[in-house]
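Missing here: one protein chain of the complex. Every other protein chain is in place.
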Amino acid sequence: MNFELTEERQMLQDTLRRFLRTCYTTEFRNGVIASDQGYSPKIWTDLAELGVIGALFNEDQGGFGGTGFDIATVFEELGRAGVVEPFLETGLLAGRLLNQQDMIDQIIAGQLQLAFAHAEPNSRYDLNDVSTLATMLANKIVLNGRKAVVANAEAADYLIISARESGDDISFFLVPRDTKGMKLQGYPMTDGGRAAEVILDDVTIDVTSRIGIPGQALNQIETTIAAATVALCAEALGLMETAIQLTIDYLGTRKQFGKPIGSFQALQHRMADMLIELEQVRSIVILAAGHLETAPNIRDRYVSAAKNLIGRVGRLVAEESIQMHGGIAMTEEYELAHIAKRIIMIDHKLGDTDYHLERFIALSA
Amino acid sequence: MNFELTEERQMLQDTLRRFLRTCYTTEFRNGVIASDQGYSPKIWTDLAELGVIGALFNEDQGGFGGTGFDIATVFEELGRAGVVEPFLETGLLAGRLLNQQDMIDQIIAGQLQLAFAHAEPNSRYDLNDVSTLATMLANKIVLNGRKAVVANAEAADYLIISARESGDDISFFLVPRDTKGMKLQGYPMTDGGRAAEVILDDVTIDVTSRIGIPGQALNQIETTIAAATVALCAEALGLMETAIQLTIDYLGTRKQFGKPIGSFQALQHRMADMLIELEQVRSIVILAAGHLETAPNIRDRYVSAAKNLIGRVGRLVAEESIQMHGGIAMTEEYELAHIAKRIIMIDHKLGDTDYHLERFIALSA
Amino acid sequence: MDLNYTPEEDAFRAEVKAFLAEKLTPDLANKVAQGRELTKQDHDHWHATLNARGWLAGNWPAEYGGAAWDAVQRHIFEEECAMANAPRIVPFGLAMLGPVLQKFGNDAQKKHWLPRILNGDDWWCQGYSEPGAGSDLASLKTRAVRDGDHYIVNGQKTWTTLGQHANMIFCLVRTNPDVKAQEGISFLLIDMNTAGVEVRPIVLLDGSAEVNEVWLTNVRVPVENLVGDENKGWTYAKYLLTHERTNIAGVGFSTAGLEAVKRIARTEMAGGRPLIENPFFAARLAQVEIDLMAMAATNLRVISQAASGQAPGVESSMLKVKGTLIRQEINDLARRAAGPYALPFASEAMEETNDAIGPDYAATVTTRYLNNRKLSIYGGSNEVQRQIIAKTALGAMR
Partner (left out) sequence: MDLNYTPEEDAFRAEVKAFLAEKLTPDLANKVAQGRELTKQDHDHWHATLNARGWLAGNWPAEYGGAAWDAVQRHIFEEECAMANAPRIVPFGLAMLGPVLQKFGNDAQKKHWLPRILNGDDWWCQGYSEPGAGSDLASLKTRAVRDGDHYIVNGQKTWTTLGQHANMIFCLVRTNPDVKAQEGISFLLIDMNTAGVEVRPIVLLDGSAEVNEVWLTNVRVPVENLVGDENKGWTYAKYLLTHERTNIAGVGFSTAGLEAVKRIARTEMAGGRPLIENPFFAARLAQVEIDLMAMAATNLRVISQAASGQAPGVESSMLKVKGTLIRQEINDLARRAAGPYALPFASEAMEETNDAIGPDYAATVTTRYLNNRKLSIYGGSNEVQRQIIAKTALGAMR
């Protein structure tokens, strides 16, 4: 049993923390969020150079990590700094679905952007609820359907699009963003970055665009989503660390009734409860990361436990941090505003608190 | 709209409160609980004379009340004093099921004890789950089965026993306690008073023992249980008032670290939350009492709302009151011990928090 | 005990319902229901509509043009308006300043300002909070120094709601810095077109810009704009705060919000059935519905007492805390119910494109959830309310 980071991961953590603390200020982030692109290509390249993306791939793929603990290390730091760049989409989701080594090389080098277009307007959090159709027509594949809230779609060079082929099973396809018939309706997200509704109207692609075995995508999607959920959980941990640290700092400086508000015992005890729950979150992230490479039913039980706990504690931490600050925390120019939004919005990604509770119960039976 | 008690009910409340505050001390109550009978015949008679039982019946029955608000007024005071005497069983449950005026007269006069033997070992909170059989045999009725946790059974002159007759419907029967074939296995209850398992082994009774129309009991049982649930909710309100008052008093006198513990803000805010929830309870009791005479589906929606809220707040108040006291609250000789137990045990009577939540949802659909 | 309204009250409710059905346009109601920002024109229009009916100032005495309703009537009116998704009456002139002027203003002030509030000639905003003084209002620093028949005012106010629309601001200012904090405060009316008044918007985390900073630099205010006596402003301020707390429980808003959540949950499908049939969701929904039933009854108890002349005491604080917790829980349920479509950032997204992103009902669930974090912070934070409740029960323990 050993709960220390390996030397490599510790170095990565230190480097990332130092770099982001310096560069990724609230002002900078708010500028990024307000920009048309919704992310900073400069930060993207810088972080790629620091190894953020390489850490998400294993050595066979040209990376130097790829396990649950690597993912957790990276995303905790991204969370701590409230980073909005699409590392989850390009680095983790798309990166794990692809098998083209040349593209993976480009991803690791920070030269390619991708998006995973899977969820649909009515699928909510159900991974198997795909209505988009892929029809064979004269040696071509024709895609028709609509994909919902596809993060990073506008910036992506390629979209990975899931669809049902003949029969009932899901395949997925690598489609250049500028392919004819694909319409993107973009918008900003509450927690930064951009997403788009993707309308597929007779999008005609080559059969070679299919990734993997026809109709066998669901399994791979589930494995990928498990890794992405661990990433979200670790990100949430980092975000909560920042929310709590901001609150601690504020409690020490803000005065009311002639005393720092941190001297009020009611707030002290609520802070203690948050700190206790933060350790709970840290532990469940370790458990989920540590079980990412186990059998799917064990893996998913830990992953759902983590996402459920993070949903519950996330709400507590976001709301309590704002409440203990008062009005200042609600202003866009104060760092907590973004951090708190991001914590809450994680509950809307890859299954919310209740969804994962239900899945945990099913997997525990 | 008027939330004042009528003059009569106000008088009853004042009288009861004064009487019980004087007589029903912790020492006295602990003596009653420890006694073989488990209740005080003296207190029973005294309270009957003060009108406690009469208030539960309407004028046609020889009482002077009988509505939801009468029930709430009486049971709030019984709760406030932590009374363990079986007014719920004899006065309310049995009293409402009977139609024999002579017996009702005796009940009001405090001269008769009854018990309602309905629930069975596996029925949990389901009112319709009755396996006890009533078989016709040569102009007699023969009862066979087992009744569970029958409060006041040992002291009862008669038991009202529910059973299924031919077909699927429930009837009930008035049976003297000493009838042959009926075995009582008595025991004390956690919150005072006694109950018994009632084993019915060829209990042979006259057909005239049947109360009401054969097979039509369920409806009447449901109406009666609605009234009894309002009584429990009002009792819980009174109990919580006492728990909170004891805690307020203790916070003002107990010193730690050189100050009354009530000066600690963390406790002050938790006390504030309890007081807020107490008002919630007071309101929901008024609503449930005020809707007791409405149509069953409306009535039961309010009753279930009340029992659910009381279950949730009851746990909070019982546990927080003990916690804010510390060890002293766990000693039998301190009043809160009994009060807290009684609050918690109400959750095990006539449907718990979750049971009523489920029923509320069903009735709201 | 009688849980029913009188026949007169029922008739009044019917009258309000009919009025709303006739006068409140679906467009405006829809905007309110979706939690979108209303324009100044929207507010002005609705005020004028109510004023034409004599219902703009429900709490004012008839002599000043008010409807002189009792607490029950006010409650009925507010509840119906909330459930119909009528715009909330902007409270600064009507619910706050009006009562202060009526009680503490001189005849000239009453005559001049009160009709202008009703007619919409003035849009008032509130100059109470300051950057350093949140819950500790009395520690305010904005200074007013007498100079002949003017005060010279310097300082900064913040959290000034809808200050961008206002031409007038009532301010608490410090006129004597050498006495106990509460004893050196005065209540001034300031024309925002005076030189030295600057309004800067504060962008909130939901993207809204409804609150502002107001900077006051050597602003000259005529002494006739002093309300009551110099240095007695704290008394008037506290009086105003008790009036601000009308409808503190927000029962109507919560009721409307709960209905909105149910509509979402009946439409959203989760695991092959409507979300409202998901037991976890249904449980939380039912619990908050039960909490709201109880709180609404507490509210009626307080209103009924008020109508019979008793001043509400600590119950106001209880209603504030529970009322805001319930509304926030309902907001939380709404954002959860919307699922992934809670992610798009509504306020910008809806301007950019004509096609709605996802279902209509999802558009503003997140911004409303975020914006309503304010409920437990402003108007006396829930922590301050808990302190009041505890003090009342426990006394001042040291």
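Which chain is which? They are A, B and C, in the order written, and residues in each are numbered from 1.
Keep this in mind: contacts are C-beta pairs under 8 Å (C-beta built on N, C-alpha and C of every residue); 3 or more make two chains touch, one makes a residue touch a chain.
Just so we're clear, the structure is a prediction, and the values are computed from it rather than from any experiment.
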{"item": "Contacts of the hidden chain among displayed chains", "value": "A, B, C"}
{"item": "Residue among A:I160, A:A227 or A:I286 that touches the chain left out of view", "value": "A:I286"}
{"item": "Residue of A:M11, A:A34, A:M136 or A:L275 in touch with the missing chain, whole complex considered", "value": "A:L275"}
{"item": "Contact partner of the left-out chain, one of A:F69, A:F87 or A:Y158", "value": "A:F69"}
{"item": "Hidden partner interface residues of chain C, rising order", "value": "279-280, 283"}
{"item": "Absent chain, residues of chain A that touch it", "value": "1-6, 9, 69, 248, 251-252, 259-260, 262-263, 265, 268-269, 271-273, 275-276, 279-284, 286-287, 289-291, 302, 305, 308-309, 312, 357, 360-361, 364"}
{"item": "Those residues of chain B which, in the complete complex, touch the missing chain", "value": "119, 121-122, 124-126, 148-149, 185, 187-191, 195, 197, 255-258, 264, 266-267, 315, 319, 322-323, 326-327, 329-333, 337-338, 340-341, 344-345, 347-349, 352-355, 357-358"}
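In this section, only the chains that are shown with their structure count from here on.
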{"item": "Chain whose average C-alpha position is farthest from chain A's own", "value": "B"}
{"item": "Separation of chain B from chain C, taking each centre as the mean of its C-alpha atoms, in whole Å", "value": "43"}
{"item": "Inter-chain centre distance, chain A versus chain B - centres from mean C-alpha coordinates, in Å", "value": "53"}
{"item": "Chain A, residues touching no fewer than two other chains", "value": "264, 266"}
{"item": "Per-residue overlap in chain C, given as positions that touch at least 2 other chains", "value": "383, 386"}
